[in-house]
Every structure is written in structure tokens, then in C-alpha cells.
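The structure's right below; bear with me while I get my questions together.
A selection of the complex's chains, in situ.
Chains: A, B and C, in written order; residue numbering restarts at 1 for each.
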Amino acid sequence: MTRPDGRAADQLRPITITRNWQAYAEGSALIEFGETKVLCAASVTQGVPRWRKGSGLGWVTAEYSMLPRATLTRNDRESVRGKIGGRTHEISRLIGRSLRASIDLAALGENSIAIDCDVIQADGGTRTAAITGAYVALADAVSWLQSKGALAKPDPLINSVAAVSVGVIDGEPRLDLMYEEDVRAETDMNVVVTGQGEFIEVQGTAEGVPFRRDELDALLDLALAGCADLTSLQHKALA
Amino acid sequence: MTRPDGRAADQLRPITITRNWQAYAEGSALIEFGETKVLCAASVTQGVPRWRKGSGLGWVTAEYSMLPRATLTRNDRESVRGKIGGRTHEISRLIGRSLRASIDLAALGENSIAIDCDVIQADGGTRTAAITGAYVALADAVSWLQSKGALAKPDPLINSVAAVSVGVIDGEPRLDLMYEEDVRAETDMNVVVTGQGEFIEVQGTAEGVPFRRDELDALLDLALAGCADLTSLQHKALA
Amino acid sequence: MTRPDGRAADQLRPITITRNWQAYAEGSALIEFGETKVLCAASVTQGVPRWRKGSGLGWVTAEYSMLPRATLTRNDRESVRGKIGGRTHEISRLIGRSLRASIDLAALGENSIAIDCDVIQADGGTRTAAITGAYVALADAVSWLQSKGALAKPDPLINSVAAVSVGVIDGEPRLDLMYEEDVRAETDMNVVVTGQGEFIEVQGTAEGVPFRRDELDALLDLALAGCADLTSLQHKALA
């Protein structure tokens, strides 16, 4: 049983994080998990949505999208179709929830941060790459706010957040699936973890065959180890 | 620490399943988890969507929706707003995936079953009630196909499927959250399980505070026990 | 000439009205005209739409919708199609106009009542059942406002309102058509009448063959008698 790119079952693909990839954003990062490339940009605006005004709390949202030719064959644009698909909605919500778990919204004050995650190339794991890269963009946007004197103490960033996909292929639990593995996985799980190794989100799905408790446990072990590595890469990038 | 309705932490709300609630559907069930009421209807059509034609495989989809006044205050209709929200998309996709795990699509042949889950009253756990009720409607729709001689052997139903929500409130893991508990939960998890006690879907989300591995384990224990009870109620209803 | 269910030409189907069917609504009723079942819910909100602010007048609207499997074969959801069809618009407007004729909007004050009429099962006459049931939900919502002390004298309810369909089938005028009759009717009329027997709305349509003045007169006679019966059933339900 070898993986398509020869990696060990518990090994991440080569990860690179390039900060400040879009010049105008308050924070931005191009993150690569092997051939998967996601551009994450954080945009700061003063004020919060109407339903939140006067609360003293900030707000963080995310939007996920794919360029039409990020994939092997071209996908129609959602703007052209006139509506956003269920998968896009679902992933945007997941990224937003995950990032909000990293931040103290009271310490952010009535500021909003919108994170755009645009997939430039998709080879599996785009949503987990997006979360991992979005955290870097978010951290830079928070620093930008601090450098402007817009935030009082304490630091709103309370956790770092990283995410990875894991899955069972031919009975073997594997870390960080590429597309070719993803489509063959019996079970597919996305796990979002804090820098302290606690869970923010666990989403496991049986593709065809239900999975047992021990398989779930093995996948969680892999994911925790993978996220620990991603966390240190994030810290290195932000250093 | 007592629950709002006095239940034990590992106790389901009163569950009722009323079959054939909509006269014209090939299968239908009104399922109640306490005050939560979901109407599930299965509609059979011959043939499959275009992209699946000639495959010999059937198809099962689901659509979830809420009546405007299922909730404490009225929600606008998605038809009036002109688009379906992210939450609705997400739940419809979850129900569809869960039901497809219960059925052998080759044995279903080129027939389609659409499951409509309309929430009539919402007191927490609507998506898990929907999955649990939808399985009953689906089973009746499969029986209907069999009674018409439209299916060869073997029985397409390979698993029963039930689902329940679990969560941590004030540090205590609890089964089958009502709305009042749901909004206060630190961690919220929806678990979909087969009649054999294997997982189809695990979706856990930290609401504010990340959760530890041991909390996750305690929640999974509760969910497996709850789903076992739901499975036997499904079998009783279908007997 | 016998009707499919053996009724006399001037006889209503069995009518039942079940109040408080949805626990959270300020008023709600499940109304059944034979196999036709419509769930009516009245939602009260303080204030009125912007264009009406400062007028001292209240507002009453209605929205009509069908569950996908209310009918013999499944209908696509309007939320999924992304727009509301002409028939739905037309019926929602009819229900709203009819209910506004029952209420003194000045006595209601700047409060809004939205009536949702969701058809759970459709065997003809859904719009007239909806109006008849919606009046009961509206009356309960007004009582709720009175019980909260939100209304001064006088009672905003100035008329009760009931509605019924009539039609000519094989030359015979008949009351309260079921679906099987509806599709065969040469002329089809929906009549909305106050508790005092005056008209709020008369909508007659020739299906294929134009109709004469004497046929119109016979249909109006039937409708007035049918609405008188419905009025007393409404009063009984509200007693």
C-alpha cells in the first residue's frame, strides 16, 4: 500500500505559507498543501453588522470560493449561475466558525474581519488548507489593528487554529488526503484543532461503508499529530 | 444540575413516530422528539437524474425546510427571500448522505427517492429527528416499490439509520438537547449511526470553548446509546 | 349524477378545525375540508412596515405555500426554484385581502399579523380552506394581543370571514369541489363571504366553456349557504 506521492500514511504533503500575497489586504497568505493552493485575505472594517451594534463585540466571517479552473475540469462560476451552492455555503460556514474560536470577540471590539479563501488549485483538502491559511491572514489583520492602536489590551487572538483532513483508504488511516485519495476514501474526516491540541470541529463522514469507533480513534490520532505540525509551521510563518 | 424538563443526562425525550401521515406519499412519518416535530415524506419516481442514467444505480436525495412559525419567532420563507440559506443547504446534504448510507443503490435500480423533511415545530435536534424519521419514510417507500414488483432481490435497505444530538452543558455531557440547552451548549455534536452501531456521520462543533478528547469520547458514548434506543423505536414503528 | 364521495350537490365535505396546532404561534389552526388539510399560523409583531409607520394603522398579510408532497405527485419547492410562482402569489394576495376585510386596522393599532397557510394535503379547495382556517388563527392572535393589554377598545375584529369553492360539473352546480371534481369543472368559482353573508371576493373562471348569468346566480346561492355553515363552525371552534 503506497500513497500516490510516496508519502508515509502519517505524513503531511509539503506545506508552504507565503504571507502578504495580496498587497492591499490587512492580512493575506497563500497556503500550499502540495498541489492544493488557497489564497486567504483578511479585510478589516470598522464597525459590525447591524444586529451586533452596541454589543461591544467584533465579528469574523469567511467566504470560500474556487476559481473556475482550480480543478481538473472547469467549474461554472457561482456568480454566473446566480446562486451559491450548498458545498460552498457549508465550507464558508465551517471556516468562519473555526476562526471565531481563535479570537476573543470582546477584545476585538466593534471591528469586523472578513476572510476570503479563494482556491487557486484544488488537489484535495482545500477547506482544511483554507482554515490553516486563514488563521495566518487573521493574525496579520489583528496585528494591523494593533499597529493602528485600534485595539486595547488584551490580545484578541486566544488560540491558533489549524485543520487537516484524514481518511481511511483500503482500510488504512491516512493523513492529509490528496484528491486521488479523497475520491477513494471509505471514510473522510476534517478536523480543526487549536494550537493547544483541543478540538474546534470534527466532521467525519462515511462514504459508502460506516466506520467503527476504533477507526474514528485512529483518524483523530493522525489529525492531532498533523495539526500540531501545521501549528508550528504557522508560528514559523508568523515569526 | 437538572435539565429543563427533568430528564436524566443520558435520557431521550419522549419519541413518537406516526407512519403514513401524508396520504399521497409513498412513505411518510411524523416524528416527534418531545416538542420537536418533523414531517418526513418519501416520493418515488422512476428514473434517475441525467448524469446517472444508464448506470443501473438509483438515487436518494433529501430536502430540509422549516415552516415559518416552527420557531419561537417567525422566520421568513426561503422562497420569499429567493434563495436557500447555508444552514438549510448543509442540513439537506447531511440528511441525503445519511440516507444513502442505508441503501444499496444498485439494488434500488434506476429509481429515485426524494425525502422531504419539513419541520413543523422546532425545539432543538430538528436535523437528527429528520434523519431518524426520514429512514422510516424511506423504508416504507422501498416497501412500496417492492409491493409494485419494481425491485428485484436483494432488499436495497442494508442498514437502518438513526441520529441524535449530544452536547456539553455546564461541563455535563447530555443526550438529545432541547432548544434551551442547545443555545447554552459549549460543545454540540450530531451523530448518525447505523442499526449495527457504526458511524455514518460525526459532526462536533465547539461553541466558544474548544473541547478535549475525553469530552468527545463521552459524547460519542451517549450518542451510541441514544441511537440504539432510536433504532428499536424505528423497528417497532415499521413492524 | 353522483359525486365521488357520495355527497349531495349542496353539501360540504366533513370540516374539522383544530386550534393551537403549532405551539409557538400567537394563533394557529389546522383546518380540514375532507382530505384537504391546511395549517394556518398567525404571528404577531409589534410595529408595521416602514411605508405605514406613523399612520396609527395595523397590517395583516398572508403567505400561502404547499408542502412538496401535499399533492398526488411531488412538486418542486419554490425555495429551490428560487422564485415564487404566479399561482402562489395570487393565492397569498387573495388570503391577505380577505383577512384585511375582517379587521379594523385602526383598532389593531401599529401591530402586524402575518398569517402562514401551509397546505399539508391538497384535495381541492386549498385556498378557501386556507381563508376559513386563517380567520380562526387571526381571531386567536387578536385575543392574544387583547390578553396582553396591547389593544384598546373597540375589538378590531369586525367581521368573520369564510370561503368556499363552487363549480359546475356536467351542468350541475356543486358546493366545495374535491380535486377530482375541480379538474373536470366547466366553471370554477371561489367566494369569500362575511359572517353577515356579504361578499368580500367573488372569483369565477370559465374553464373552456363560458358561463351564463343564471349559472353564476346558482353558484352564488350555493356559496352563500356553504359559507354560512362554515361561519358557524368557526364560531363553534372559537367558542
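As a working rule, a contact is a pair of C-beta atoms (placed from the backbone, for glycine too) under 8 Å apart; a residue touches a chain by one contact, two chains touch by 3 or more.
As the structure is a computational prediction, the values presented were derived from the model and not from experiment.
Asks: Beyond the 3 chains sitting in the coordinates, how many copies does the whole assembly comprise in total?
Replies: 6
Heads up, the rule we're going with is that only the chains that are shown with their structure count from here on.
Asks: Among line, ring, star, complete and other, which one matches the pattern of chain touches?
Replies: Graph shape, chains as nodes and touching pairs as edges: a line.
Asks: Of the chains shown, whose Cα centre falls closest to the middle of all protein Cα atoms?
Replies: B
Asks: Roughly how many whole angstrom separate the Cα centroids of chain B and chain C?
Replies: From the centre of chain B to the centre of chain C is 33 Å.
Asks: Which parts of chain C, given as residue numbers and ranges, touch two or more other chains?
Replies: Where chain C meets two or more other chains at a single residue, that happens at 82.
Asks: Note which residues of chain A are touching chain B in the complex, please.
Replies: 83-87, 89-90, 92-93, 97, 101, 159, 189, 194, 196, 198-206, 208, 210-213, 216, 220, 224
Asks: Which residues of chain B touch chain C in their complex?
Replies: Touching chain C from chain B are residues 22-25, 28, 35, 39, 41, 43, 45, 63, 65, 67-74, 77-80, 82-84, 88, 114, 116, 118, 120-121.
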